[in-house]
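The structure appears below as structure tokens.
Here is chain A:
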Amino acid sequence: MISETFPVLSLITLSPFFGAIILLLQPERWYLGIRVTALFSSLISFLGSLYVLVYYDRTLGGFQFIEYIPIVHSLGISYHFGADGISLVLILLTSFILIAGVFASWTISFRSKEFYVLLFLLVTGVFGVFVSLDLFLFFLFYELAVLPMYLLIGIWGSSTRIVPSGPFATAIKEMGVGSKEYGAMKLTLYLLFGSAFILVGFLGLYSFSGLKTFDYLALETVSLTPSLQNWLFLLFYLGFGSLAGIWPIHTWSPDGHAAAPTATSMMHAGVLMKLGAYGIIRVGMGLLPEAAHTFAPVIGTIAVINIVYGAFGAMWQRDLKYVVAYSSVSHMGIVMLGAATLNEMGLNGAILQMFSHGIMTGLLFALVGLIYEKAHSREILRMGGFAKRMPGIATFFAIGTLTSLGLPGLSGFVAEVLVFLGAWKSSYSWWLIPAVFGAFITAVYVLRVLKWIFFGPEKKIYHKEDFSELKDAIGVEWIALAILSAILIGVGLYPKLLLDLIDIGVVELLQKILT
Partner candidate 1 sequence: MNSILLFLVLIPPFVSFALNGLIPSLRKSKKGAAGLSIFSIFVSTLASVLLLVEKPEVEFLFEWIPSKTLSPIHFGFFLDPFAVVMLFVVAVVALMVQVYSLGYMSEETPSSFGRYYTFHSLFAFSMLGFVASSSLLQIYIFWELVGLCSYLLIGFWYHRPEAARAAIKAFWVTRFGDVGFAIGMVLLWGATGTFLLSELFVKAPELSNAYLSLCLLLIFFGAMGKSAQFPLHVWLPDAMEGPTPVSALIHAATMVVAGVYLVVRLFPLFQFTPEILSFVMWIGSITALIGASLALIQEDIKRILAYSTVSQIGYMMAAAGAGGKALGLFHLFTHAFFKALLFLAAGSIIHALRTNNIWEMGKLAKKMPQTTILFLTGALALSGIFPFSGYFSKDEILIWMHNQGFTVPFFILLFTAFLTAFYMFRVFFVVFMGDKEAKEHGHESPWVMTLPMWILGLLSLGAGFPKETFFKFLEYDSESYHSYLAYLPLTVSIFGIGTAWLFYHKKYFKPSRIAETLSPITHVLVKKLWLDDIYLWVYRRVLNGISFLCGWFDRYIVDGLVNAISWSIRQTSRGLREIQTGRIQDYLYGIIAAIILFIWLTLGVLPTRDRINEKIENPVDYIQAPLIKDSKRDKNKHD
Partner candidate 2 sequence: MNGETIAFWVLSLGLVVSSIAVVFSKRLLRSAIFLALSLLLTAFFYISFGAELLAGIQILLYTGGVITLIVFVILLTEGIEMKKLEETHRGIVPALLASSLFFFMLVYYTWTSPKVRSLAASTPSSKFNVSKFLSESLFQEWVLPFEVLSLLLLAAIVGALVLARRERKEGET
Partner candidate 3 sequence: MNFYSILWVAFLVFSIGLFGVLSRRHLVGVIMGIELMFNAANLVLVAIGWAYGVLTGQIIALFAIAITVAEVAVGLALFLLIERVRKTVQADEVSLMKG
């Protein structure tokens, strides 16, 4: 037991940051040293997140492990960390994905040091957002989480080919849609576009609250006029929503994820998209409860569009990464739907779906990376019968896809069912029907992909005589897959582990919203 005042949240947040600094001091040729350093600093974060998970006082609730150091008195900016049930779960998610990401990029050979440095900067930002109780700090970390992505995709990414067509064919052709630079730039621009809204929203909160502070806990006590709340909420919804991939500002996500390298898309689809949803729930709903009520129908309806549209969109794709990316859009719709229900079941489901989807997409992107590494292709229709050569990958891929379609016993199911229950209990019960239907469509396209890639006879057209290239995962590559699948199954079998924690946070949040 570490003493009460030990800044464990700072430890979690800053461990990757210092890891990055130590990495910078190492020469590129220290192959193992770089990886061990990376693993070590991510393990510190992981242990820290386990620690807070265990020692969080569940009877007390609220924000705990508070760290408070004023930085700028005159502007009300402080170094204020704290975590409640919701953020704890997301911290855990981040540290899991971080470790898995470190393992998944273990074999990266091109500028691995810089890769890890940028990845760790990004993760610092993510952790920071989840634990910040000061909006200024929140924004700072948010930007830190968004920006390294540009370099990560631009340098280590991969391109794909998109056939220009439709009314805007010229534009699509000339913009170079599909290239990694395009993906990186699009992602960055979208997210910066979003953060501009967020910044305006934060400044609005700062000035209209009249408190001259950025402190979350202080701003919670302020009640603004409804129209003001609505405007600010709209800003937050657009700003965070661009990161959460809400329709129709989601198109950065497929292109960005498809272009990103394995660990980056794991981190991005797994954790970063959750930042958006977290922002909407924490800042939008937590600080602007009345506006949350006003906007719930809009959020929910758009979320339902996300679910069905994302699923159908994924069905059309023939590029493996695009399929997973569109399924992320669909699943983020479930998160937002859960948030829009404004009841305990729905919100619990939303947070659990964030966790579950994060792990699941992490797993799927790790697998896509492995498949791409071995088959040198992401085009689904050119693959076939891989299960014979790579049974292990096939098994894990099946676990990932089955979570995606909401199979019981895996965590995705619990989250989806909770969201469905919440949707029915909410004021707009009809949301339930398209949402369930979307889950069915997910089953259709996900299983189809599984079949195309892994089942059937081996396709000879594609890899000619050379079957030897197609090997199962080896050595360290297993670790990421095993960790993530184990979590999926564990949470799926006994979700109360996490739901207990989530529930504490959600109930507190709901008390604010509903009163």
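Rule of thumb we're sticking to: a residue touches a chain if its C-beta (ideal position, glycine included) is under 8 Å from a C-beta of that chain, and two chains touch if they have at least 3 such contacts; residues count from 1.
For anyone wondering why these and not others, all candidates are chains of the complex that A comes from, given by their letters.
The model shown is predicted, which means the values in this text are computed figures rather than measured ones.
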> With chain A shown on its own, which candidate in 1, 2 or 3 touches it within the complex?
Replying inline: 1
>> With touch defined as at the start, can you tell me which chain A residues reach candidate 1 in the complex?
In response: 162, 165-172, 174-175, 177, 186, 189, 248, 251, 255, 309, 312-313, 315-317, 343-345, 348, 385, 387-388, 391, 402, 405, 407-409, 413-414, 417-418, 420-421, 424-425, 429, 432-433, 436-437, 439-441, 443-445, 447-448, 451, 454-458, 494-496, 499-500, 503, 507, 510
